[in-house]
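Complex shown without one protein chain; remaining protein chains in place.
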Amino acid sequence: MKDLTSWAIISVTLTFLIGPFIIIIFAGASAGEALAFPPDGLSLKWYLKVFTIESFRQSFILSMGLAIFGTLAALLLGVPAAYALNRYDLPGAETIRTIVASPIIVPGIIVGLALLRYLVIPTGFTVTLALFLAHTALVLPYAVRVVSSSLNNLRSDMEEAAVLLGCTRLQAFTKVVLPNIQGGVLAAFILGFVTSFNQVPVSLFLSGPGVKTLPIDMLAYMEITYDPSVAALSALLAFMSLAIVFVAERLLGFSRYV
Amino acid sequence: MFSSTREGLALALPAAIFALLLFILPVGILLSEAFQSDDGWTLKGYIDFFSKPLNQKVFLRTLKLGVLVAGTAAIIGYAAAFSITNLSPKARGRVFGLVILPLMISPVARTYAWIVILGRTGIVNDTIVGLGLSDTPIRLLFTETAVFLGLLQLFMPLMIISLLSAMENIPRDVIPAARVLGANWFQVFFKVILPLTKEGLVVGGTLVFTGALTAYITPAILGGSKVLMLETLLYQRVNVANDFVSASVIAMILIVMSFTANLLLKRIATARK
Partner (left out) sequence: MKNLISLSAMCCALATSAFAQEKTLTISTYSFAQDAYKAALYDPFEAICDCNLVIETGNSVERMSKIEANAADPVIDMAVISSQDALALSRKDLLSPLDLAQLSNHSKLYPAAQDPIGGNMAVGYTFYASSIVYRTDLVEINSWADLLDDKLAGNVSLPNITGTQGPLTLMMLNKAAGNEGTDFTSVISDIGTHADDIVTFYSRSSELAQLMNQEEVIAAPVGRFAWSRFKSSPLPFAWAEPKEGQAGGMNVMIMTKGNGNEELAHMFMNYWLSTEVQTRVAEALIDSPANSEVVVSDEVADNLTYGADLINSLSILSPADIIVNREAWVEQWNTEVIR
């Protein structure tokens, strides 16, 4: 009996959470001309149309680039930081932790606005560079946090043993620590990638003429187009994110690190 | 633990400095604008802001929706999380995956789905008219309800995840023991589950509340210019009027609200001994 109620509650909740997606997927697969659900027959023509739009291709590349390089940069900064915070007794460790975690707390629009006015305009950085720096900053908290929790699970005596047995600190890091936190780093990468790719408020402010990330481009497109291609585009983006996560799950049981 | 602090600092500082220069500094300057006027530091920006009825309304509405979304998410979240803990580990993993799935998808896509659902030609209206509950489709979009639903869907997974991880720490025999001792479900919840999971509730509550406060796309698309929230108002002030003072004021208010909510929840959690 309890099981039945449990399943009922779960089904309702999942329907609420995931139902809208399924609707979008099918609305985008409509053979008709108007955006509606249930769709007027099934066809992939709107999905195909999405690929033909030039500006989406460009913004997709930009978003991908930002996501990949931004997350890599965040990891390059964040992994050493997480390691230091975890393995050393640093003065001001709490402060450092808060500083590094701050991008999550502040509303995206503020970040975008602040960076626009006090970073881009004074320094004259190009829009792309500003976006890159902003995305790195936004992903940094995730990088540090996820890798930290992974490090927490790794006992430090293994490294100490390695050093005792003759490794240099660097070797101990690369041979002992890195392989063991691989999962955490990969998880941080996935999380960072998805966060950066789907980022809207900051990118909204920093985007300029000719330089748009994909979500911003989608928003602009959605404002002027009212046909199933919008739904198709949303569904495609969703699939992409899901594919990345699915692959990650397969590779390492990702949910353990969240 | 290694003792060489210099080494440690060298590893941690690049990240900290990066965050400081590229993030804290610009944001800090922006926020300080909220306090400035020609004569130096004042609260005039805030006073002006709150003296306008529109701003008061938007502030209260944002607060209200934040609390409603967090509260509803907590209720449904507990039910869902509890149900999930009753599943077999394999099923649990799968359901968990499905719960976090939405988080991976762009808020633009997630919000857009609601347009298809809540629009006058959408399925909710089709059902309502079909069942004869109304002669004509009812107006669902551009209302607070639409924004509420959109925000709830957006942030509920966060609540479920927080509660789940808190619930997993409840020893498996505690609840059956309580039941055996005669407690009904109501008592089990308030006297057993809630106290043991209060930290999860604090984390989840803060995440959902803050998220609802600072969401942009969902209120923009589902609420429009009639149902303004602090974040959409901010955007309007900047984009249409270049009014950076208002923007900074709103930003500060949002940050203060998040902190306060977090502190309040923590206080409630520790008080519940």
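Going by the order they are written in, the chains are A and B; count residues from 1 in each one.
Note that a contact is a pair of C-beta atoms (placed from the backbone, for glycine too) under 8 Å apart; a residue touches a chain by one contact, two chains touch by 3 or more.
Note that the coordinates shown come from a computational prediction; the quantities given were computed from them, not determined experimentally.
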Query raised in the report: Who touches the missing chain here, B:26, B:119, B:150 or B:219?
Result: B:119
Report summary line: The one of A:21, A:132 or A:173 in touch with the missing chain is A:132
Report summary line: Touch assignment to the omitted chain, from A:14, A:72, A:93 or A:154, lands on A:72
Report summary line: Residues of chain A touching the missing chain are 33-35, 65, 69, 72-73, 76-77, 116-117, 121, 124-126, 128-129, 132, 208-210, 220, 223-224, 226
Query raised in the report: For chain B, which residues reach the chain that was dropped from this view?
Result: 14, 52-54, 57, 115, 119-121, 137, 139, 141-142, 224-226, 228, 236, 238-242
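Keep in mind that, in the parts below, only the chains that are shown with their structure count from here on.
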Query raised in the report: Can you give the whole-Å distance between the Cα centres of chain A and chain B?
Result: 18
Report summary line: Listed in rising order, chain B residues that touch chain A in their complex are 1-5, 7-16, 18-20, 22-27, 29-31, 76, 79-80, 82-84, 86-87, 93, 95-102, 104-110, 112-114, 116-117, 121-123, 152-153, 156-157, 160-161, 210, 213-214, 216-217, 231, 234-235, 238, 244, 247, 251, 254-255, 258
Query raised in the report: Which of the residues in chain A come into contact with chain B in the complex?
Result: 2-3, 5-7, 9-10, 13-14, 16-18, 20-21, 23-24, 27, 35-38, 77-78, 80-81, 83-85, 87-91, 96, 99-100, 102-103, 105-111, 113-115, 117-119, 133-134, 136-137, 140, 144, 156, 169, 194, 197-198, 200-201, 204, 215, 218-219, 222, 230-231, 234-235, 237-238, 241-242, 244-245, 249, 255, 258
